[in-house]
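Omission of a single protein chain aside, the complex is shown with its protein chains in their original locations.
For chain A:
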Amino acid sequence: MGSKVSDHHLSTVRSIVGSEFSDMEIIRALHMAKNDVNAAINIILDTHTAPRFNPTRPNNQLSVSPPKPSPSTPIVTKPSFSEQRIDNNSDDWWLVNCGEMTGLSTCKGRSINSGETVIFKFPTKKLSSPFTGKGFGRAAACSEIVRFSTEQAGEIGRIPKEWARCLLPLVRDHKVRIEGNCKFAPQVLGIMDSIILSVSVFINSSMFAKHHQVSLKDAANSTDESVFHPLPTLFRLLGLNPFKEAELTPGDFYSNKRPLSEKVTLPRAKFEHPSQNGNENDNEESISEIEVENIVGVGSSEELEEMDPPANLQCNLRPYQKQALYWMIQMEKGKCMDETATTLHPCWEAYHLADKRELIIYLNAFSGEATIEFPSTLQMARGGILADAMGLGKTIMTISLLVAHSGKGESVGNQPIAKSFTEVGEVSDNVHTFSNIPKKATKFSGFDKPTKQMNSLTSGGNLIICPMTLLGQWKAEIETHVHLGSLSLYVHYGQSRPKDAKSLAHNDVVITTYGILASEFSSENADDNGGLFSIRWFRVVLDEAHTIKSSKSQVSVAAAALIADRRWCLTGTPIQNSLEDIYSLLRFLRIEPWGHWAWWNKLIQKPFEGGDERGLKLVQSILKPIMLRRTKHSTDREGKPILVLPPADMQVIYCEQTKAEKDFYGALFKRSKVKFDQFVEQGRVLHNYASILELLLRLRQCCDHPFLVMSRGDTQDFADLNKLAKRFLRGTYNALDGEVKEAPSRAYVQEVVEELRKGEQGECPICLEAFEDAVLTPCAHRLCRECLLASLRNATSGVCPVCRKAVNRQDLITAPTENRFQVDIEKNWVESCKVTALLNELQNLRSSGSKSIVFSQWTAFLDLLQIPFARNNISFVRLDGTLNLQQREKVIKQFSEDSTTLVLLMSLKAGGVGINLTAASNAFVMDPWWNPAVEEQAVMRIHRIGQTKKVAIKRFIVKGTVEERMEAVQARKQRMISGALTDQEVRSARIEELKMLFT
């Protein structure tokens, strides 16, 4: 053993003697005591008593002395330190409770009498210790020791760790103070003897004044899920029990003893549904809608009152739309707060303080946040989620709201609603008053950008944010439905849009896109030049609000940072991929505390993912009061459906491949399967997810038309080398105009093209092998397709591995090679089975003049379709992501108004949302998409209000191919997407699923 001092001994001694002593002193003492800890402590304490109580060393110790006795309550205390730093005005201090604790003696030979007042000493901030590693841990541990002493004897002992741990942070921030006296102690104290203290704990009212800001910031910044919350612990130690307990407590979620049978009923319900539903064709819609309903519930809206729209609205509202108007107006008034004011938020518990003044304190069981205001789920929200299913006319309902009630943000004086709201707040509950909502909005933390002073913000009107495709429609609908001149309207879009806040704020309604929102948010930091974020909006409406679903995306953060008095989300699919989608909406709406990831994650996301249905229940209880959702199947008071649309006929057309097609598909499938099986064998399926999806993509495209695969998904134009060269050089040329900023130098491009032309066989910089299926980046670097895709950070974009320039997947160009199978699609045109089937359908419709929309996810397929259309004299227009706003509007207009244009070719993604295309009564979905919700949404463009004709929706599936399997997978996928499975399950499900596709 020798005389070596172990770390263990060192830390034991330190924990008793405290941090004032250097390691050396302790080690020396341990040496002298021959490693006997008790003896060493005695040595240290005996030789060093004096300096430890020397008040000239205040830098280490913050002394918190008992309060000055207030005149009415003569507590016998004698402050022993002169530096009284706390304002002991007894109005500010509330007695929480009295309790007992068992202190441990750290002295030997001293004595303390019962009844004698003790003084608690709290160490100041954590020692800014120069040590790192082990040493630091030790120093940190002893900085948490709280000691107590008496006037006469000096230091007596330390208080138990669990007390110290919760008292320390609170006392440091002057939120809590403690006084106490000795209840019982042995006559003569020895080291580690127990001393019973009775203590009284007081809480400072400043705790409640500031708590919102402070604790929310903590929660937002903290990623630690097991944050220690001192206040609830302290209450527990003091024996203070809530008179009203939280319905949900952290304990509920941390105990993992949940029986498996409780595991989310959601997937089961969903799985059962299709079998119950006799109508197979209806499944597509049902699955996703049912799912949304399972999660968010359908409101019992029949009881809602109706409200007549203002005369300015030139449009008749249906009864359920009038209900929505009434509901929205009520939500903005904050009436719902009355209703929920009586119920305690499920995460909060209420305590009666022991103080005579009978204060009630509410503690959040999760965050430790404290308040004296009655916490209800709706504290900060004015607005909500209008989640009516697609086609019920959310746009017109919103417009009626705009007309019925508009104003300018924050001009409280002449602001009837804002005023009535505060009044409601004041009278609604006698326990508390709602604090000024607008002010709180600025305190909303986690975002640095909108920290401008409120008074520097210009008051604005209504801001509507929608996808670019819908700008024109919003404008048109407002113009047609609103009485001329009653609302001024401005579309905030394009390069030359004014940034001046005044001109923006001056309009009653400003419409803009999510793109503009995000870009103004990011540029705003650089120069504070106004724009959307310099205005305090009267109301912000997010159309297709699921656009902001990924909470980390720029647009989502930007939306949440907008400053507005009223906030609305319009979406027919409040949940598209996962429960997390809701989080972004709640954050935007400022439904506290759910706008803070730590809390959302802890209370909802984690439990839900872990299969605890209470997570789901909580979401439902949050959403119920703030969301209105009706579907086409909802009924009114008399039980009649709220909306009668012409019937929709869903049909799947199964196509049979020709012999040639089948052979080609078979060969491709075999090749892909070999690759896939390799991945399976190596157990690296998920590592190669991107490449596998790529394999599947080829197969799916092949189902549409084999040409798509032969041209490798890129437009045929570029397979020709000269054209390729031209495109590159054009790109470079444009660079001079500043259009394409990051093009490679002309000389370099020429060299690359020359190299390609000569057919020089280089090697891929990643695999160091000869190129296999080479692609060219926009910066003219050549890599194997798979190598490049594997190096991209996500599925669609990343940086060029060679030069680190941004690369988008769709910008990649397939480099031509010698042995490539090339086709001239015009000359060698052959119809695939799907094309033939589509042409048949269109021919049948031709005579009736009925219009159709043809959806595909691949613009290349739309390119192909143009050939037979032209040959068969089918006049068509085309809408895809390449069109700008004006072009889109023009296309939609032509399709809607020109009776000879019978077909609209549309890419599934570009035209998915919001566009009203009721001129068409047929929809053809050429290829199945992974997420049926996307398909559904596209199709619902025609089956909605305004549709007068019977609607036919036809989906094309090629028999015996990956498409058929996809149908089966879609159902599973939904389950996975909905988050109903745990991580592990998702992983294995994914593999399962992929295996299914390759059978």
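Here are some notes:
Going forward, contacts are C-beta pairs under 8 Å (C-beta built on N, C-alpha and C of every residue); 3 or more make two chains touch, one makes a residue touch a chain; residues count from 1.
In this section, contacts and distances are computed from a predicted model.
Per UniProt, the protein behind the absent chain is "E2 ubiquitin-conjugating enzyme"; the candidates were "Large ribosomal subunit protein mL49", "Trafficking protein particle complex subunit", "DEBR0S2_14972g1_1" or "E2 ubiquitin-conjugating enzyme".
From the options A:N38, A:S459 or A:S791, the residue with contact to the chain not on display is A:S791. Within the set A:P169, A:P467 or A:P765, the residue that contacts the chain not displayed is A:P765.
Counting over the whole complex, chain A has residues 765-769, 783, 787, 790-791, 799, 801-802, 804 touching the chain that is not drawn.
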